[in-house]
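Omission of a single protein chain aside, the complex is shown with its protein chains in their original locations.
Chain lettering (A and B) follows the sequence in which the chains are written, and residue indices restart at 1 in each chain.
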Amino acid sequence: MIGLAAALSGVLFACGLYLLLSRNLQRMAIGFLLLSNGINLFVLTSAGLPARAAPPLLVEGEGASRGPFADPLAQAFILTAIVIGLGMAAFLLALSTRHHDASGRDDVEGDDET
Amino acid sequence: MQTILIAIIATPFVGAMATLFLSARWAGRIAFFPPALVLVLAIPRWPAAATGETNIVTIPWFPSAGMTANLRLDHLGAFFVLLIAGVGLGIVQYSRAYLGKKATPRFWAALLAFMGAMLGLVLSDSLLLLFVFWELTTLASFLLIGMGGQIPEARAGAIRAFIVTGAGGLSLLAGTLVLGQIAGTYDLSSMPARAERILASPTRDVALLLMLGGAFAKSAQVPFHFWLPGAMAAPAPVSAYLHSATMVKAGIFLIGRLSPIFGASPAFQPLLLTVGLTTFLVGGWDAVRAWDLKKLLAHSTVANLGVLTALYGVYPPAEVQGGIVRGELLSITNHALYKSALFLLVGWMEKVSGTRDLSILKEERWFQREPVAGVLIGIGAITMGGFPFLLGFMSKEVFLEALLHARFPGVVAAVAAAVVGGAMAVVYALKLCVSTFWGPKVPPDSRGYPRAALSRWLLVVPAVFLLPHVIGGIAPGWFIGSVLEPGTHWPAWIAVWHHIDRIFLLSVSTLALGVGGYLLWRRYAEVPSQPETQIAFDRLASTVLGASNWFSHAAQAGGHPRYLVVMLVFAAAAAAAAMRGGSPPPLPGAEAWSVDLAAASLPAAIVAAGAVLAVLMQDRVSKVVLMAAAGYGLAVFYVLFRAPDLVLTQILVETISLLLLLLVFQRLPRLGADERSRGQRAMHGLFAAALGLGVAALAWASGIHPAARPAGVEQLALSLPEAKGRNVVNVILVDFRGADTLGEITVLAIAAIGVVALRVGRARREGA
Partner (left out) sequence: MNSFLLRQVARGVLPVAVLFAIYLLLRGHDAPGGGFVAGLVTSAAVVLHALANVAPSERARRPRVLGSVWLGLLVAAGTGLVAVAAGGPFLTHSHFDVGSGPATIHLSTTLLFDVGVFLVVVGSTITTLAAFAGGENPR
């Protein structure tokens, strides 16, 4: 199962990166979102998961003694990463439309043009 | 005491903030108050501080790392506070009269910020705090030399000063860290007690050299001395304040703070003595050759700073009391006051005569027209040359006395250097007062600036600065022995003939040598080109700039694909390097968890198919929808990872980003075929696949090998008792790592503001 999640994070990462390497802004935006999903899954997977783990929701009176729990720290990191990914994607898109308004194009210059 | 010290440091900064919001006129008026207030606060502390009372104010900063923001007020610190505020007060008054409309609010803000930084520097007990203020003075000096950046020469001088003192600052930081590691503390006052431990460390000399590198750069010691003359593009009051009275003394101050720590180190004193005397000679020689009056003063400042450095190299460590050697405060006061007065007077001369070029001035008899300025410059030059009856004489005698009483190999060479350097001081002092005022022709009244339009403050301020020299020259016993350095013994009355001994004979021969040198100069001197060190530096600077240009072109040519590849290759290499160590045992029971495998296979298939098809499909709506499908599939995976908060967040964000993409894409042209060539696509695909494989391998390897002590475990245990929350993820977000979350929502806010700015700007343009 960890293996499956790991493989999946690799797939998301590779697909996202392939699109991000394009010079077309629309492909890049999709690639960016795929890539951030891949990285989030990567972080979650690498934190591991003990067998028969419970969600990190404690019960009053028992505290953390009734383990094992999934690692809450990785989840907290990813939660904010998801939301910030959205904010970054929005900024990327705003730049794209601005670029398009200015130049009438939806791609950015590459190696051969500068 | 804490309040007083903080008020002393904060007042100029508050003033600097205030001036930014005022008109230039009011800013100039307000600027008067911070130094005055600092003097009011500091003067009552002087008698106690001068007799050895030391106040240390403890301010915790980062206790677990042993960092403090401690302040200290002692003899040396209090002396500098009075010097900075006292000279500062005069400089503010002079600047108002001298600069007129050129004194913008920004100028006042930079000047006051500099004052605050300087006060902070001399009151810091924590080396880290000292470093912060040290860098602030560098920055303020850059702004003040550049003066708005319109004049190319000023800009070049500012950049040169910034490169040298900035590099020195980095050296100081490195030295601070090394020293802090050795000593186990960053508090200067705790270090002398640990001197043995520091001196026993193998990295002792590294720390010493790095710290002295910073001090030498700031105080323009050889080989870093060339920046100071370049900084003379600054207006006269700035040169007087920063580049003679205060900032360049910061290095001397640091050496004073270090001498109780490193005094017994075998390298410390010989290094200071050698560098100091070399600087004395090099600066003196440059000043003798200089034709620009301001550059002459700058070179002579370099020479004087050399003397101050050398003083610390002469006295045996046991005689260094609280970082002060005998005669040091005398020498600093002497130099700071006469040199800033001379800078101000040269500023006056430049206004009056329209030039500061000695080759023109020496043909004219300016004393006829400017007797007051002539007398004042004369007083300054007399003390600069070390002639009897003024403070400068005492200062020079102290230096010779120290050298003669010292016991070290090469003492004869040191004395010879002192005599030659002193003689050169006589030469350039005579150049300054005689050649400037006693030329053959009386200048016509039409030359220069209308005299009536100049404020009398331009002469009053330097006159006030010169007053202590006269007082100190007449009654050195009282002035030095009671006011400056209580407890030390000095002759009571004008002490020229108090002895006829070796020191006196040396003094006389220095003077004779100097007068002879001056006569030779008058006869043979030719107008030279600029000093060679400066040319060499300009070559160095252009080489540095050229190299950095070449590097940025090489590293940043082309579009983002190359950057991405470079960054990721480095990241992958770093990850691979980190994984070279052995691996811990796999997570116990990792395989037992595979009961979820069946449940995971369907969402896994959705995610994988969504991602791959989002790449392959050509139509952009299909691409977006498939991407969202992968995202929703991931939400199911988060269920299996026991992460309910993530599930909610993922579903919502996926929905919103789907909406966002569709909204935006309708404004962009239809998506054509991939613009990349077949070969490029293959390369990118291969690269992406390889990195994806690496990511998967890394995730798997770290997923099945548990960390020895995951951070999350502690947070699970503390969540209920400490934060009274049962949802540990939320507790981490709002409590344990609240500062992180604050940073993250700030990023979110900035992104939103950026989006609005980009979109609204466009709407405005279209509306117009």
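Following the convention adopted for this analysis, a residue touches a chain if its C-beta (ideal position, glycine included) is under 8 Å from a C-beta of that chain, and two chains touch if they have at least 3 such contacts.
Please read these numbers as outputs of a predicted model, since none were measured by experiment.
> From the listed residues B:66, B:270 or B:644, report the one that touches the chain absent from this view.
B:644
> For the chain left off this view, which of B:20, B:574 or B:760 is in contact with it?
Of all options in B:20, B:574 or B:760, contact with the hidden chain holds for B:760.
> Of the listed residues B:360, B:597, B:656 or B:683, which contacts the missing chain in the full complex?
Among B:360, B:597, B:656 or B:683, only B:656 touches the chain that is not shown.
> Going by the touch rule given at the top, which residues of subunit A touch the chain that is not shown?
Here the touching residues of subunit A are 57, 79-80, 83, 86-87, 90, 93-94, 97, 100.
> I need the residue numbers on subunit B that touch the omitted chain, in ascending order.
Residues of subunit B in touch with the missing chain: 644-645, 647-649, 652-653, 655-656, 659-660, 663-664, 666-669, 723-727, 729-731, 733-735, 738-739, 741-742, 745-746, 748-749, 751-753, 755-756, 759-760, 762-763, 766.
We adopt the following convention: only the chains that are shown with their structure count from here on.
> If you average the CA atoms of subunit A and of subunit B, how far apart do the two points sit, in angstrom?
40
> Of all residues in subunit A, which touch subunit B in the complex?
Listed in rising order, the residues are 1-27, 29-30, 33-34, 37-38, 40-42, 44-60, 63-64, 67, 69-76, 78-80, 82-91, 93-98, 100-101, 106-111, 113-114.
> In their complex, what parts of subunit B are in touch with subunit A?
That would be residues 557-562, 564-565, 568, 587-590, 592-594, 596-597, 600-601, 604, 607-608, 611-612, 614-615, 620, 623-624, 627, 630-631, 634, 637-638, 640-646, 649-650, 653, 656-657, 660-661, 664-665, 667-669, 671, 674-676, 684-685, 687-689, 691-700, 702-707, 710-713, 715-717, 719-721, 726-729, 731-733, 737, 740-741, 744, 747-748, 751-752, 754-755, 758-759, 761-762 of subunit B.
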